[in-house]
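As structure tokens, the structure follows; a few thoughts come after it.
What you see is the complex with one protein chain gone and the rest in place.
We just call them A and B in the order they show up, numbering each chain from 1.
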Amino acid sequence: MKAMTQRLHLTHPGHFVGGLTLWSIWFVAVYGGLSVACAVATPDAGQGAFTPINASLLLVSLFTVVLIAALAWACFKEAKRHQARRHFNAKVSAWLYLFSALAVVFVAAPMVGLPPCL
Amino acid sequence: MRERFLHHAALACIQRAALRRVNRLMVILVALGLAGCAGDRSILDPAGQAARDVVLIWWVMLTFATVVFIAVISLWLYTFKRKYHERTPQQERKIARRWVIGGGILLPVFSVSALLMFGVPAGKRMLPLPLGHPVEVIEVIGHQWWWEVRYPGAEGGEVVTSNQLVLPAGEPVDFHVTSADVIHAFWIPRLGGKIDMLPGRVNVIRLEADEPGVYGAQCAEFCGAQHTHMDLHVEALEREAFEAWLEDRQAERLAELALANDEFAQARDTFSSSCAVCHSVAGISSSAIGPDLSDIGARHTLGAGVLPMEEGAIQYWLENHQTLKPSNKMPSHDYMETATLESLGAWLESLTP
């Protein structure tokens, strides 16, 4: 139990992979969700990008960005409070969370302009 | 959201205008230089909007990449020449951060964002979006190692041919592609990007040829021993000529042609008793294992690009096809008399609608 809570602490290097793991899960969910949505209910091609599919994908992405960005912010704050090893861990995690948040934004951007199933 | 979309479209317009100018310059450069020897499969010599977009993107990317490349390499090499300065750790950290954030983060972020802004509109143009008027549909089916081409929209009934693709120029055409066996890829380099031909699936790609003309094409996905010899003769015609071309290939007309000349009765018998198991000629047989031969006399090549069509070519092909195109699926004809093959060849060559 103690080991588990230690691992949750923001200075644990486990957080190196936290943001990118969330990114991966989001990526799989969005790609998988899109494939399934297109297989189950293809919207009319004339609708362009303004479809429920795009909207829900964007919503999921927004939620993910907020979550990861919050973690990044928390890590930055934590990093300031420590020295040496813990500082290093929290700082690298913070940048990795930040990168993951931006990666979500970057990869999600085409949802605004492209029709979903063509 | 709508506004952003419009903004996007406006941006795409500006890009196009700017790129057209860049391209004109590049075309001149290329004409002077290396592309002088480009053949009819060169991506750099576009003949349709889709391919043109890509070439524009390519030249912009190449220019930008060259600048980045020279800058990075020069900086690296410069470090070996420059004098060493003693610095405090604070100064060092500052310099390091400048390099890493400037070169490691801002440079790639800026570059790839710019690239996507150019790239996404270009890709969108190749989507089969509804246009408000019907679009000509041509079906292309890949076989080991030849092409089956069908025109389901032809007035008066579907038209079928092989190893040649005739399309109307100056209008978008939707190609519905699939495969009868392994995966092939449909690609007319001068018109635009490629799309895979998968068994069990139909992929759609929209292409347009600006002008009438002949374009080269070749299977692009490795499909076995004779992947090399899987050429497709692509020809764009004016709309009327295209309609006439289809008209000439209506099944009744082709059947008439095949049965027209009595001197070929012997050849037709031979065909019916051996070739017809795999090949179809309208009015005589209807097997689809091998290429349809109803208009073979009018085609430009034999064996999907192995031999140019000329007098006696079919006989030569029938005698030597396993050496010309080893392991192709047609059995060898060693057992047939030369005279038989000659008459068969002469008859097939007469099938010119």
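Rule of thumb we're sticking to: a contact is a pair of C-beta atoms (placed from the backbone, for glycine too) under 8 Å apart; a residue touches a chain by one contact, two chains touch by 3 or more.
As a convention for this text, contacts and distances are computed from a predicted model.
Asks: Assuming one chain is omitted from the figure, identify its UniProt name from "Formate dehydrogenase subunit alpha", "Putative ABC transporter ATP-binding protein YxlF", "Chemotaxis protein CheR" or "cytochrome-c oxidase".
Replies: Of "Formate dehydrogenase subunit alpha", "Putative ABC transporter ATP-binding protein YxlF", "Chemotaxis protein CheR" or "cytochrome-c oxidase", the absent chain's UniProt record names it "cytochrome-c oxidase".
Asks: Of the listed residues B:105, B:214, B:244 or B:277, which contacts the missing chain in the full complex?
Replies: In the complete complex, the chain left out is touched by residue B:105.
Asks: Kindly state which of the options B:221, B:295 or B:319 is in contact with the chain not pictured.
Replies: Result: among the candidates, B:221 touches the missing chain.
Asks: For chain A, enumerate the residues touching the unshown chain of the complex.
Replies: 12-13, 16-17, 20-21, 23-24, 27, 30-32, 34-36, 38-39, 54, 85, 88-89, 91-92, 95-96, 99, 103, 106-107, 109-111, 114-118
Asks: When the complex is taken as a whole, what residues of chain B touch the one chain not shown?
Replies: 34, 37-44, 50-51, 53-54, 57-58, 61, 65, 68-69, 72-73, 75-77, 79-80, 84, 87, 92, 95-97, 99-100, 102-105, 107-109, 111-112, 115-116, 118-120, 122-124, 126-127, 144, 181-183, 185, 187, 189, 192-196, 198-201, 203-204, 216, 218-228, 305, 326-327
We take it that only the chains that are shown with their structure count from here on.
Asks: Report the inter-chain centroid distance for chain A and chain B in whole angstrom, where each centroid is the mean of the CA atoms.
Replies: The separation of the two C-alpha centroids amounts to 39 Å.
Asks: Along chain B, where are the residues that touch chain A in the complex?
Replies: Against chain A, the touching part of chain B is residues 1, 4-5, 8, 116, 120, 124, 127-130.
Asks: For a test of understanding, state which residues of chain A touch chain B in their complex under the given definition.
Replies: 45-46, 48-50, 109-110, 112-115, 118
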